[in-house]
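A single protein chain has been removed from this complex, and every other one stays in its place.
Presenting subunit A:
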């Protein structure tokens, strides 16, 4: 049996002051949430992804393990790691990212001593929001 060549992630820039396995897990989660990695897509082996990102294999293993625990990936012995084929994979990835985004906004609001709604309104009034979003997608 021949398998399709695995998905090749772009050359991600990782932030060395944050846990690397979390960043790798997050990037893959975003790809799944945005429907760019459909169920059944084969991911690179731990060793190949580690070599291309120049991180330790333990880091990639931990990222894959976290995504498996979330039900986003599944590993079959001798075949490799795949995006889970179960329904709702995208929705689960989106929910997790949305929760993290909300937690972040809550933290910023708490730092400023503001309510979340007020922070969002202030951001929109200050010219953030749709225009900025469009700009960042164009890059």
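Odds and ends about this structure:
As a working rule, a contact is a pair of C-beta atoms (placed from the backbone, for glycine too) under 8 Å apart; a residue touches a chain by one contact, two chains touch by 3 or more; residues count from 1.
By definition in this document, contacts and distances are computed from a predicted model.
Looking at the choices "YCII-related domain-containing protein", "NADH:ubiquinone oxidoreductase subunit L", "ABC transporter ATP-binding protein" or "RNA polymerase sigma-70 factor, ECF subfamily", the name in the UniProt record of the chain not drawn here is "ABC transporter ATP-binding protein". Among A:6, A:57 or A:80, only A:57 touches the chain that is left out of the view. Against the chain not displayed here, subunit A makes contact via residues 14, 16-21, 46-48, 50-59.
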